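Written out below as C-alpha cells is the structure these notes cover.
Every protein chain except one is present and positioned as in the full complex.
Chain lettering (A, B and C) follows the sequence in which the chains are written, and residue indices restart at 1 in each chain.
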Amino acid sequence: MESGKPIIGINLKAYSQAIGMNAVKITKAAEDVSKTYGCEIFVCVMPTDLRMVKSSVSSIKVFGQHMDPVEDGAYTGHITPLALKDAGADGVMLNHSERRLRLDQIDECVKLAVKHGLKTLVCANTPLEAKAVSCFDIDMVAVEPPELIGGKVSVSTAKPEVIKNTVKEVRDVNKYVKILVGAGIKNSVDVKKSLVLGADGVLLASAVAKAQDPKKAIENLIV
Amino acid sequence: MESGKPIIGINLKAYSQAIGMNAVKITKAAEDVSKTYGCEIFVCVMPTDLRMVKSSVSSIKVFGQHMDPVEDGAYTGHITPLALKDAGADGVMLNHSERRLRLDQIDECVKLAVKHGLKTLVCANTPLEAKAVSCFDIDMVAVEPPELIGGKVSVSTAKPEVIKNTVKEVRDVNKYVKILVGAGIKNSVDVKKSLVLGADGVLLASAVAKAQDPKKAIENLIV
Amino acid sequence: MESGKPIIGINLKAYSQAIGMNAVKITKAAEDVSKTYGCEIFVCVMPTDLRMVKSSVSSIKVFGQHMDPVEDGAYTGHITPLALKDAGADGVMLNHSERRLRLDQIDECVKLAVKHGLKTLVCANTPLEAKAVSCFDIDMVAVEPPELIGGKVSVSTAKPEVIKNTVKEVRDVNKYVKILVGAGIKNSVDVKKSLVLGADGVLLASAVAKAQDPKKAIENLIV
Partner (left out) sequence: MESGKPIIGINLKAYSQAIGMNAVKITKAAEDVSKTYGCEIFVCVMPTDLRMVKSSVSSIKVFGQHMDPVEDGAYTGHITPLALKDAGADGVMLNHSERRLRLDQIDECVKLAVKHGLKTLVCANTPLEAKAVSCFDIDMVAVEPPELIGGKVSVSTAKPEVIKNTVKEVRDVNKYVKILVGAGIKNSVDVKKSLVLGADGVLLASAVAKAQDPKKAIENLIV
C-alpha cells in the first residue's frame, strides 16, 4: 500500500437491493468514487448481472462471485472461466465463506483463472487459511472472520490481531499478493485502521449493497 | 401430447460453442423453428448469457440451468430466483445429472420457483427418480439415463423401456406434468419414437449446441 | 400398526453421551424395554460403535446412521453397504436432516441396501419429500420438520397436520412402508398422538441419547 490509498472490494452478494439495474447503479457510483479519489475499487456481481454491469461502466473492475473448476463442455449449471470472460469479467472471487471450495478446487480455479486472464481474490476465514491460499498464484487474499460478517463491529476494531497475523503469515509465503480484510467494515476509520495494521484494502458487502445511498456509503470508506 | 408436436428443450450446457453471441444465435434459430413448425421450444442458457439471450428473442422461452434453494440476501455466488427473474428467465432446469441437488433442495427450489413465477423442469436418472420429483409441483420432468448422455444411440432406441416405465410411474402420481426424455436424441426418428412411447417431448444438448448449423440441427428433430 | 404398538427408532447421533460403551448401554436398555413391552425398537449408531453394539445385544435391530452410494473399492472415507453388513448392521438410516443426500444418491443407496439385505429408513423434511422417497423400495420413512428437531414441543402437538398429510401423501404411492414421525418426541402422549394421526411409530434422539436414565426415557415413550 505504497500510495496509502486502500483497495476496496464491494461484494453485492445476492441482496435483492443489488440486483439488475441496482447492480449497475452501485457499480457506477463506485466508478465515480474511484475516479474522484484515485483509489482502486472492484465490484463482485451475480453472474446474471455481469455482462450488463460491465457494459455500463468503463474503468472499474467487475468480478464474478464464484467460478467452478472446469474449463468448458458438458457442465450444466456451472460458472466457467470462458463464460465469465465472455461476459466481461475482469476477475473472480473464490472461496467466499458463503460459497466455500475444496482445496483442490481452489488450486484448479486459480490455474484456470490465470490461464484465462482473470484476476483472483481468494477469501479465507483465518490467518492460516489466508497463508494457505497465498501459496497459489493469486492476486488478492481476503480474510474475514465468519463470526463478524454482517455484524456491527468491524474486524479492525474487534479483532485487530487477525489482521496483524494475516499480514505476518501471508507475507511469509507471498510478497506480492494484496491483502484485504473484511467483516463489519463500514467507514473510513475501519479502513484506516486496517491499513495501519498492514492490510492493502478492505472487502465489504452490506454496508454498500444495502445502503440507501450507495455512493455516499462508498465515499464514507475513504473520507 | 394431443397435438402430436413435441416439446423440445435445448440445453446449451457450458459448451464453448454456445457461449455469449453463439447462445443468442442458437436461441434465435430455435425461435425461428418454433414459429415455422408450431412446436414449443425452450433453451437453457448459462446465467451470464441469460439476460442478453432473453432480450434478443421475443416468444421463445429461456431457462436457467440451475438455481440455488435460497431466496435472496447474504448468499455470495448463488443463483437466486430473483436474479433469474430479473434477467428475464421464464423457467429453470433443476437437478441435471451434471448438477444434482439434494432431495430437500429440489423441494425448496420448486417452491421458490412457483412463488416467483418460474417454470420448472426437473431432471432424473431413472423412472423412479422421475416419479419421485413428480410428487412436487413441477411443470416438466426429464428422464435421462446417465450412461447414454452424450452418446451416439438415443434413449428411445437403446432403452425404450425407460421411457415407457417413466410414463407409467410418473402418471401414477402426476397427471399434468410434461414428460421429456433425453440422452442421445439427434433426429426426428428419435423424437417420434419418444412420443409414441408416451413422452411429451425431448431434452437435448450437444446435437444442437455443438452443431455447425444449429438451425438445421433443430429442424432435423421435427422433420 | 395392527398391534397398536409403536415402532421406536432411536438415533444416537454424535452425542458425546452416547459414544462407545454408552452406545452399548443405551442399546441394551432399548432391548430390555423392547422385550418387556413387545414393541419394535431399533437404534441408529455411529459406524465406529456399530460392531461393538451389535455384538453386545441379541434381538434388537442396529442401524447405521448413513451410507454412501457406492458398492466397494477405491472409496476412501466412505461408508459402504459391505462395511455396514460386516459390522453387523441390520439396516441403515438415510437422508437425515443432518446428513442430506442428493435424490440420485437416495435412489442408489436404496438399491444397494436392498441388494445387501439392509433395511432402510429414509428421512424427509416434509410430507411431499416423504412421498417422494416412498416411491423407492424402502422399508420405513420418517418425517421430521427441521424447525422442531431438538425442540421442546413434539411434532404431534405442534404440527399434527404434518403427520396427517404425510400419511395421506405416502399412502398414495406406497401401502407397505412404515411411517415414522419425529422432532420433539419425548413421552407416551407424544407417541400415542402420532399413532392416532396414522403413523406407525416415532423417531427420536436427544430425549434418549442424552437422558440420565436412558431405560426410563425409553419406557416413558410407551407407558
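Please note the rule applied: contacts are C-beta pairs under 8 Å (C-beta built on N, C-alpha and C of every residue); 3 or more make two chains touch, one makes a residue touch a chain.
On a predicted model such as this, the values are computed, not experimentally measured, just so you know.
Displayed chains that the missing chain touches over the full complex: A, C (touch as defined at the top). Checked against the full complex, the candidates A:E31, A:D86, A:E129 or A:D200 give a single residue touching the omitted chain, namely A:E129.
Touch with the chain omitted from the figure is made, among C:T27, C:Q65, C:S134 or C:N165, by C:Q65.
Touch with the chain that is not drawn comes from one residue among C:I7, C:I41, C:I60 or C:A83, which is C:A83. Although one chain is not displayed, its contacts with subunit C can still be listed: residues 11, 13-16, 19-20, 44, 46-52, 65-66, 70, 72-80, 82-84, 86-87, 93, 96-99, 149-150, 205-206.
Subunit A residues in contact with the hidden partner, per the touch definition given at the top, are 95, 97, 100-107, 124-126, 128-129, 131-133, 135-136, 169, 172-173.
Here, only the chains that are shown with their structure count from here on.
The minimum number of touch steps separating subunit A from subunit C is 2.
Subunit B and subunit C carry the same sequence, and matching their CA atoms takes a turn of 180 degrees, rounded to a multiple of 5. The set of subunit A residues that touch two or more partner chains is empty.
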